[in-house]
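Every protein chain except one is present and positioned as in the full complex.
When the chains are written out, they are named A, B and C in that same order, and each has its own residue count from 1.
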Amino acid sequence: MRGANLLVTFRAALLRRATRAVPGALCIALLVGPIVALVVYACSTRWFFPQLLPAEWTLTPLLRQLGSPQTRVALRASLLTAGVTTALALVLGLPAARVLGLWRFRGRTLVLLILFLPTVVPPLAIGMGLNILALRLGLAGSLLGVVLVHLVPVLPYTIFALLGVFARYDEGYELQARTLGAGPLRVWFRVAWPLLGPGLTVAALFAFLVSWSQYLLTLLIGGGRVITLPMLLFAAVAGGNPTSIAGLALLFAAPPVLAIALAARALAAGSAEVGQQY
Amino acid sequence: MRGANLLVTFRAALLRRATRAVPGALCIALLVGPIVALVVYACSTRWFFPQLLPAEWTLTPLLRQLGSPQTRVALRASLLTAGVTTALALVLGLPAARVLGLWRFRGRTLVLLILFLPTVVPPLAIGMGLNILALRLGLAGSLLGVVLVHLVPVLPYTIFALLGVFARYDEGYELQARTLGAGPLRVWFRVAWPLLGPGLTVAALFAFLVSWSQYLLTLLIGGGRVITLPMLLFAAVAGGNPTSIAGLALLFAAPPVLAIALAARALAAGSAEVGQQY
Amino acid sequence: MTAIALSHLTKSYPRQATPALADVSLAAEPGTLLALLGASGSGKSTLLKLIAGVEAPDSGEITFDGRSILRVPAHRRGAVLMFQKAYLFPFLSVAENIAFGLRVQGASRATIQAEVRRMLALVELPGIEHKRPAQLSGGEQQRVALARALVTRPRVLLLDEPFSSLDPTVRQTLQEAVRRIQGELGITTLLVTHDRGEALAMADRVALIERGEVLACDTPRRLFERPPTCRAARLMGVTTFLRGELAGGWLQSRLGALAVCGPSPREGRATYAIRPEQIRLRCLPGPNALPARILAQTFRGELSEYVLQVGDATLRVQAFQPVAIPAGGELFVELPPEHLFPVCDDEASSERPL
Partner (left out) sequence: MTAIALSHLTKSYPRQATPALADVSLAAEPGTLLALLGASGSGKSTLLKLIAGVEAPDSGEITFDGRSILRVPAHRRGAVLMFQKAYLFPFLSVAENIAFGLRVQGASRATIQAEVRRMLALVELPGIEHKRPAQLSGGEQQRVALARALVTRPRVLLLDEPFSSLDPTVRQTLQEAVRRIQGELGITTLLVTHDRGEALAMADRVALIERGEVLACDTPRRLFERPPTCRAARLMGVTTFLRGELAGGWLQSRLGALAVCGPSPREGRATYAIRPEQIRLRCLPGPNALPARILAQTFRGELSEYVLQVGDATLRVQAFQPVAIPAGGELFVELPPEHLFPVCDDEASSERPL
């Protein structure tokens, strides 16, 4: 009797695992595959169609390309733009998300809808509209102009990420801190900030990633005077050398991967510290 | 005394509102501006730089463009691709998100990190890797190939959207339904599905929008045989006629806006029905 | 030691028909514990929020030691709130949590360390300084929250149902600990609760709150034994009310003529009440005893509860010993005159009186 029980339980568990593992494995295969291909491309020369693996492996062209001054300038511009955009998006997005996340009011859905819009409208269209605005404001071709334009697609994503944070946020901690004698600044920096920390990390990550991968908007507003990594990458694609493309692509992918890794570490540390309680 | 009280309260409330309203207003201005510009472009001819508003308004070129067979074929391909991609993303993403959202296990962070990767790696790089895979599998140039490739950026976003849903999901409802005599299928369709409804709507919306706006991946895998709206739009940009660009951009924006509106309505209806309880 | 006085406080929330507080006046003597007893939604938590300063009243006045504190912001009032949830900061250790208020005041490192140790000893949790809140049980978390609240020597301690999510035994030890520490430190305390036993056991005075109004405020013993009005009596567990004509020490009620004693309010219409455990069940008729039939009985341990049919009315009786029921189920309920007390009838007449 007991043996039969166990067998039934075991079989059911196995079936459950299998039905869950198959989509999971498929997901991972779809996602990891391209990256492996990219690494293979960057570290090889002469890989032609019928071959399963490249004939020659070398790191020289990759290193030469990454060392060029053109690449370094573009990397700096990309980092600066994405960093400033992220900071601005957080400063603007936090109060908006707090209101939208903690309060229920009429018209909330409408506001959310409007927030969604720029993530939908093609960047080309947005860029053309913004181009005119930027020209009239004298911001075209400047880094500030590029940052402001990046905010258009970045802000909605930031706000959506923060909305999730505030949906789970318990204002009771702030209340408690206030009655313990903490003024508004202290409440913000010593209570709200650490509590929101993990959520802010994710939101910042989103903001950085979205800004980092902008191409068209930078091109339209930067007007060729602000050169970021994606633009170099596109130029390389036009050139058509696969190794050179793959090298730039890897450089382009590195800071985001680093940012994700840091964020994941911060999140893991935070969740270990906070435990089940929060 | 009471008057003074009221004044203090009132002033504080006003200040609070103002500090919250300013970033909000800025957000909305940044987001709505470009769309207005787009509409003006599409419905006008001859709008030159120093003019504040166009000299002539007309709908003829817009209508002619939208009626062309080329546009109609591309629209159909776009809708088909995005629709099938969305369906597949939900089917694959639901079990993955359920496991990731409801269970805590070792390696969860690593899985999330891997999920994040494709949203970071530039589409060009992914596309090149996938191009090779697609060629070897004989999927290049087919709609199925395009759909599978779209899944690479779509799946992570879908899973992230669903994660939030499952974080708030209470399995007790399923338990309750089972003890009331409902078998697994009935539990899924009559209990889990309606409870997850709003979250699924949002996830489907995300999936649709991300797939809808793919350009590079479609081009690389479709190999010129699968023509979607974004590709027409890029061709128009190369042509350089602002009215034609704006018209296609509006057509491109219409289904997403419609999808968002439908989703918002479904969400509003759902929340009214469900009330505070869920 | 701080005296708290609330006068004519009102507070309404937008989109709510009835005001949360309607003209509430109350006072707590320095160093005493005042319990606010009422059902959920009666406005008692709102009252604490107004005193703490996290919300502002629509009108009225709040004074500490006679000085208005309405214009003082929450973090300068010296009024600490404790909630049902401990709200220990999850990113800080136990010691850092307790030190939070002292850090705000800019205390020295040595002072903080000494005070934290002292407070942990006071709440009987020595040696857990370096634990994380998530490692503590619910009762321990509330003890730490209490230590954190008390370490700054607040003028006023405000407790918002701090025990209601705890297991019964833990709850009782914590109630005793709070009462002991509050007495030792002499901190004026307001305790919000919906648990009658808790309010009676812990408070120097109990205020009954219903729908934003204070029904009565008195010592636990007086409020329990002689609640002044019908609504107050119901909150105190009284279920038997007799309305009738009072004349010459006799009440003519629907159940018949009953002797009452003590100072009668005045002749004419009057309402008397009696506590369910003061009603006696007996097998023989006697003075103030009415024939009755048992409809239902429930054994609750220390008490047994009976539902009786008396004439055309039903009566709830509590007995400390299970009653031996006579064969036919017929017995008598005695309403001893010394336990019948007059109450002011403040109820809507729609309720069916006896």
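List of remarks:
Note that in this section a residue touches a chain if its C-beta (ideal position, glycine included) is under 8 Å from a C-beta of that chain, and two chains touch if they have at least 3 such contacts.
As the structure is a computational prediction, the values presented were derived from the model and not from experiment.
Touching the chain that is not shown, out of C:T2, C:N288 or C:Q318: C:Q318 (per the contact rule at the top).
From the set B:V73, B:L137 or B:L175, the residue in touch with the chain omitted from the display is B:L175, counting the whole complex. When the whole complex is considered, the residue among C:F224, C:F241, C:Y272 or C:Y306 that touches the unshown chain is C:F224.
Annotation for chain C: contacts to the undisplayed chain at residues 39-40, 167-169, 176, 194-197, 200-201, 220-221, 224, 236-237, 277, 296, 298-303, 305, 318, 320, 322. Listed here are the chain B residues that touch the chain not shown: 170, 172-173, 175-183, 186, 190-191, 194-195, 197, 270, 273-278.
Following the convention adopted for this analysis, only the chains that are shown with their structure count from here on.
Looking at which two chains touch through the most C-beta pairs, you get A-B. A centroid comparison over C-alpha atoms places C as the chain most distant from chain A.
Per-chain Cα centroids separate chain B from chain C by 54 Å. Note: centroid distance chain A to chain B, computed from Cα atoms, is 16 Å.
Residue positions of chain C with contacts to 2 or more other chains are absent.
For chain A, no residue reaches two or more other chains under the stated contact definition.
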